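Missing here is one protein chain; the remaining ones are kept as they sit in the complex.
Just so it is clear, A and B label the chains in written order, and each chain counts residues from 1 on its own.
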Amino acid sequence: MNADLALQLGIQGLLTGGIYGLIGLGLSLIFGVMGVINFAHGQMIVMGMYVSFWILTLFGIDPYLSLMVVAAVIFALGYLVQSTIVNRIIDYPEAMQVVPLVSLGLILENMALLFWGPDHRSPETALGLDAIRVGSATIDVSRLMAFGLAILFTLCIFLFLKKSNLGKSIRAAADNRTGAILVGIKVNRINNISFALGAATTGAAGALLLPLMPVTPHLGHDFTLIAFVVVILGGMGNLLGALFGGLILGLAESLSALWLPATMKHLVSFGILVVIMLFKPHGLFGGKR
Amino acid sequence: MNRLYMFMAAALALILALPLWLDKYTLGIFVMIFYYAYLGQSWNVLTGYTGHISLGHALYVGIGAYTSTFLAQTWGISPWIGMLAGGLLSMTVALCMGYLGFRFGLRGVYFVILTIGFAEITRLIVSHIEALGSFSGIFLDFNPSFINFQFRGNMPYYYISLGFMVVSMIVVRLIETSRLGRFMIATREDEDAAEALGVNTFKYSMIAIAISAFMTALAGTFYANYIFYLHPATLFGMALSIELIMRPIIGGMGTVLGPVIGSFILTPLSEISRAYFAKGGLEGLHLILYGILAILVVLFMPRGIIVYLKGASQWIFNSADKK
Partner (left out) sequence: MGLFFWVRVVAVVSQFLVLAKLTSTCNMEGGFMMDRKDQNVKGMNRRTFIKVSGAAGLGLSLTSFGVPTLLRAEPAPIKIGSVQPATGPLAMIGQGQRRGNLLAAEYINSMGGIKSMDGAKLKLLLGDSESKPEVGRQEADRLIKEGAVMLTGPFQSGVAMAIATLCEQRQVPFVMDVAALDAITRKGYKYTFRVFITAKGLVGGAVKYLKMVTKEKKVMPKRAVVTNTADAFGKGMSGGFIKFLGKSGLPIEIVERIQYPLGIHDLSAEVARIKAAKPDIIFPVSRPGDSVILTRELYKQRVELMGIFCPGSPGWYEPEVIKDLGDLILYVLINVPWINPSSPVYKQANKAFLKAYGKYLDTNSAYAYTGVLVLADALERAGSTKPEALLKALHKTYYKDPPVLGGPVQFNERGDNIGAMTGLIQVQPDPDPLKRVKIVAPKEFAQSDKIVFPAPQLWERG
């Protein structure tokens, strides 16, 4: 076995894992608070990518600088979706919740197609082609940025939920809805905010992904699938779990390239997923049931 | 209830006679209506009646399609027999998965992800088997004959798919009215309570998933000999799994008529919106409209269209009684 290659794959796996964690973060947050699986998750990431793409093309502002703006736009989108659709279906049986959110994904995807066309767009970004060389290994700067910011975001949201008043209300609503209503928490508003917050992290993820891959309306499905695996691995609703789930997955997929063809990458991730589910049904780090 | 049966008999008679008036394309729409109604019904057996949500039913469609096609291409076995083989194989796979899922007590989201995981794993495995065409998929030969399950016109496909749908309705109705059905529904309503009352929920969940998988696989053989091209991504992919649950959910889960009504509404809807709006310059608009309508239906008819239709039919029948 080639040691240089293994080192390179390890580094890349770790960095990709951070990105996977970021992709899963919003899904986990939304599930943790409301118990709703956001099937339009991937499409929301794509929306984030498009927003940062347009900011870059129209105003020449790099995705890293427009990050917060993108997050704000997708925050608004999430708030809108929550207050118009998700709040109404929150008490439906789980199977019924699938249809509106899948349809929302379909709508977002085809809006992107209708308004912005089917082209793969991948403009050059400031750090898009930069890489740091350490010995024989290469560290991709845009991936490193995404990795670092993913960890930062996860920690920020984690602390926000732990320390701030709003965060405490969100956790209270997540633990016991009726109880939260009884102590005077406006659960609907809390739901709106937490869904929007989850959406905002997906938007930020989109902005961080733009330098890494061409954006096209159809990307969303894969993101949703990755997010599922990451989140289940870490435990639904467990934010730090999602980050670790992402790291495990990234490493496993990347290192599998030593022995397996790239087309089997996802076989590794789903294999891990099924095995872990059977032995730790609620994720490696415990999650909401 | 009698009147409902009479009404359905009248509707069936009408549907049986429809090909006399319809052209091939419209027949094709009906074939898709029946096909999706049948798939929805098969899914309904598991999710509608026992409450275990499966988002990986494409798995069984794929197994059915690939098994019968493989048998036909390799040993010249008629797809009619291959269909049953596919059904049995997919039943076996479903029982394995069901055993793992139910034994380990996976519920809700976790069971959903398990079904997705199994479908994806199978898709990836099939994509790497040369004998099954790997990523390229299988191109079927077109040799029209009854034995080969292939026909020149749409008429035979129409009656076969109709037969599938009607038989599936009868089967589900029989299950619903039997002891088995009652135990399945008890499992759905409250698994712990049912267990406490002595219902072996594990056993009934296993029976439900076996029936559901067997039925779904038969549709796979139909698909193979109607479309003539099998591809792992279209047959095992999540897109198909989602497509096939839309209709029973919108029509009404856990009812015999729900999947059928859902399909009679949703399939023509997607067809019409595509025909009208998929023009040059507005690519994607038809899918947006389809999505908006699906959301509206679920928001305003949360228990499925069937509940509202029941209201409407009661209005017909009640006012008839007054006369």
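As a convention for this text, a contact is a pair of C-beta atoms (placed from the backbone, for glycine too) under 8 Å apart; a residue touches a chain by one contact, two chains touch by 3 or more.
Owing to the predicted nature of the structure, the values given are computational and were not obtained by experimental measurement.
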Which displayed chains the unshown chain touches: A, B
Which of B:L88, B:I272 or B:M301 contacts the chain that the document leaves out: B:I272
Touch list for chain A against the chain that is not drawn: 2, 4-5, 8-9, 12-13, 16, 110, 113, 117-124, 128-131, 133, 138, 140, 143, 209, 212-214, 216-219, 222, 253-254, 257, 261-263, 265-266
Residues belonging to chain B that touch the chain removed from view: 7, 10-11, 14, 18, 22-26, 28-29, 32, 127, 134-137, 139-142, 144, 151-154, 223, 226-229, 231, 233-234, 239, 268, 271-272, 274-276, 278-280, 283-284, 286-287, 316-317, 319-320, 323
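Basically, only the chains that are shown with their structure count from here on.
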Mean-CA-position distance for chain B and chain A (Å): 31
In the complex, chain A residues that touch chain B: 31, 37, 85, 88-89, 92-96, 98-100, 102-104, 106-107, 109-111, 113-114, 118, 217, 221, 225, 228-229, 232, 236, 263-264, 266-267, 270-271, 273-274, 277-278, 281-282, 289
Of chain B, residues touching chain A in the complex: 47, 51, 53, 55, 100, 104-110, 112-114, 116-118, 120-121, 124-125, 127-128, 135, 238-239, 242, 245-246, 249-250, 253, 282-285, 287-288, 290-292, 294-295, 298-299, 302
